[in-house]
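The structure under discussion is supplied below as structure tokens; questions concerning it will follow.
Here the complex is missing one protein chain, while the rest keep their positions.
What follows is chain A.
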């Protein structure tokens, strides 16, 4: 067998050069998603990286051009699937902005609760996966219990867990049940102790600090040039948070602070996310407090032309039947207009650029997907780092393949 001649065709010049080409991904388990990077490495140092994206591109922008507005909400679920409710709310608020719908305060507060729970779920994954990539699986398994609880809360509200399709144009499809509030309360009671314990596992852990400090750092100026937003930008020291800069959904009623870092490295990103989880807990608490003073049967705006009526009204009232028919057939009157609306997603500024020509579906819908934009910085962040650092930098950026590829 040995004398049989091997016909291996190598790319030209690959024997002469001093570096090794390494294919990291697209299906490597440590990349947490479908990301391919062609690395040039010298020993274990990374010389350069060329990222390839688009493996799970599903043409949502094109599909959206044929769908009635209410059918686009499930498409947004599949962008950042770790915090689908934020995407849903962002989209619904974009449509509401176009249509000029004012939502009642109670709807806003309920939405804030859901969005902040989603932010916690998303940050929880990112922070704990950073632990996994540095060799600490325990924290990850431990906090998953509480992501599970958040998913149960979603389930109680809308019936689904991961891709939630939560909310409708104008509000929610149904009121929060007492069981949902009880679960939110249970989360608020139990989670702070868990988060504290999770932080004690990693924050001052020597191994974790050595693995993350000074790795994948970026200056505020470069981060802005690369279009960083969200926790990654704040870790670099820019206090830009849409919830404060352009308050939406009554965020101006809440009292919270924006944590910032200094060096923009993996450790700062981890710290910023953890600090944000504490702020989110405080926001949910405030929202629960505020809800007590409001009538408890309001869960949508009074916009019969866009909000599906109650089923019993459909069977007994003519107007409700007409609206029901028009909405389901996608014939609700949408005004022509052009609107850009952004929300603070869990990993950055999630923008919706919507052009309506008055037809049943958008003329054009573009998603500003934060991680598509900041993933460009990845080769710069890992240049000169070790191969194992590349993995941590990737997980600390909170890249979600579904959002990146749209």
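Quick notes on this one:
The rule we apply is simple: contacts are C-beta pairs under 8 Å (C-beta built on N, C-alpha and C of every residue); 3 or more make two chains touch, one makes a residue touch a chain; residues count from 1.
Methods note: contacts and distances are computed from a predicted model.
Missing chain, UniProt name from the options "Probable sugar-binding periplasmic protein", "NADH-quinone oxidoreductase subunit C", "Transglutaminase-like domain-containing protein" or "3-isopropylmalate dehydratase small subunit": "NADH-quinone oxidoreductase subunit C". Checked against the hidden chain, the listed residues A:188, A:224, A:298 or A:321 yield one contact partner: A:224.
Only one of the listed residues, A:246, A:262, A:316 or A:383, touches the absent chain: A:246.
Shown as candidates are A:28, A:161, A:326 or A:368; the residue that touches the absent chain is A:368. Summarising the interface, chain A meets the missing chain with residues 53-54, 57, 59, 61-63, 65-66, 97, 222, 224-227, 238, 240, 245-246, 337-340, 342, 349, 351, 353, 355, 363-364, 366, 368, 372-377, 405-406.
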